[in-house]
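Excluded from the complex is one protein chain; the other protein chains are retained at their positions.
We just call them A and B in the order they show up, numbering each chain from 1.
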Amino acid sequence: MTPLYVLEMLGTAVLAISGVFAVARRGLDVVGALALGMVTALGGGTIRDLIIATAPFWIVDSNYLWAAAAGALLAFSLGGLIRSTQRAVLYLDGLGAALFAVAAVDKTLSLHFPESVAVLMGVLTGIGGGLIRDVLAGRPTLLMSRDIYVTPILLGCVTLVAWRHLAPDMPYSAAIAVAVIVGIRAFAIHRHLEMPLWLTHEPGHDK
Amino acid sequence: MTPLYVLEMLGTAVLAISGVFAVARRGLDVVGALALGMVTALGGGTIRDLIIATAPFWIVDSNYLWAAAAGALLAFSLGGLIRSTQRAVLYLDGLGAALFAVAAVDKTLSLHFPESVAVLMGVLTGIGGGLIRDVLAGRPTLLMSRDIYVTPILLGCVTLVAWRHLAPDMPYSAAIAVAVIVGIRAFAIHRHLEMPLWLTHEPGHDK
Partner (left out) sequence: MTPLYVLEMLGTAVLAISGVFAVARRGLDVVGALALGMVTALGGGTIRDLIIATAPFWIVDSNYLWAAAAGALLAFSLGGLIRSTQRAVLYLDGLGAALFAVAAVDKTLSLHFPESVAVLMGVLTGIGGGLIRDVLAGRPTLLMSRDIYVTPILLGCVTLVAWRHLAPDMPYSAAIAVAVIVGIRAFAIHRHLEMPLWLTHEPGHDK
């Protein structure tokens, strides 16, 4: 077990935890929690694998399944602690999404897909699971909020693809891309930043 | 035409009927009914087939398409009868979902996927179509309710996989798994059972 592998399993469990916590406020039984947690952790990567025509990652290595299920059940049983840890979960969720997005760029490029596709698969893998969870739970999706969530993932994926293009042998480029995403996201959480108004149409405006 | 084949076609039509009935209360035109009925009947199995990389079942045998379309149009034209038959449809829907889930476990195991994947594909096939229908119709999905719906399917799929593992030659194991799912589900419908509170986070609680 390499450190990266341990980190990926932790990222999977953390995404499942954040998936359950995001929805628990609406009321949820244990089976619903299991389903929504697993969808959050595994959904984005599954869509990516279908699009790039490889076997879904959790079929190739079912440890991902168990990590997601364990995270979801842990989150359900820890329900009472959520309020005090909500902040920590936001940061961990940012780390999980960053790891997944960067791994997706890597995987897509290594299969010789165009660079634009690699960026798209990175973003889709980072946010896809959360989108499916929100749709199944009847919550507004993050696309309809002004959260700084998709933007750092997009920037990190573009940066990584650019580096791979310009300096293919640069070491640690994936780790740096994860750091870029987590850094911007953490800064946005810490400062309660939202997208600036000139990049936003307010609801009910002239359009 | 084997009895199983006839049963599968009936199951497809019944799922389409229950799909239309579930949504008709919100107002629906005939094309919407056709679309939502077919999605309910065919959606779960389609996602399963994409994930396990086989041709979608209704492409291999387009009788499934016609059975789903016929069920949807029948349900639309029988709209006025719904109130009196709503209970019957709940039971039939349970049977349809059970047949589809068990067939999915069989199909996934026969393609030599891991057992955990077979259970997941069983549950996904049993509930996937209904989830897509609810999302497209703007209804709360069954994951957000305390209905005893996913649980019997999960139990039936786990039971079947365990039997196949421990006693591969046991006859009728699929039929018994269907009976287990339908039995629990019918009992829950009959007694208006919901998931127990200790397995549920109520909305608005401390989490």
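What we mean here is this: contacts are C-beta pairs under 8 Å (C-beta built on N, C-alpha and C of every residue); 3 or more make two chains touch, one makes a residue touch a chain.
Just so you know, these numbers come straight off a predicted model, no measurement behind them.
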Next item on the list: With the full complex in mind, choose from B:7, B:135 or B:199 the residue touching the hidden chain.
Entry: B:135
Item checked: Interface with the unshown chain - residue positions in chain A -> 50-53, 113-114, 116-117, 120, 131, 135, 140-141, 143-146, 150-151, 154, 195, 199-207
Next item on the list: Provide the residue numbers of chain B that touch the chain removed from this figure.
Entry: 21, 23-33, 35-36, 46, 50, 55-56, 58-59, 62, 65-66, 76, 79-80, 82-83, 135-138
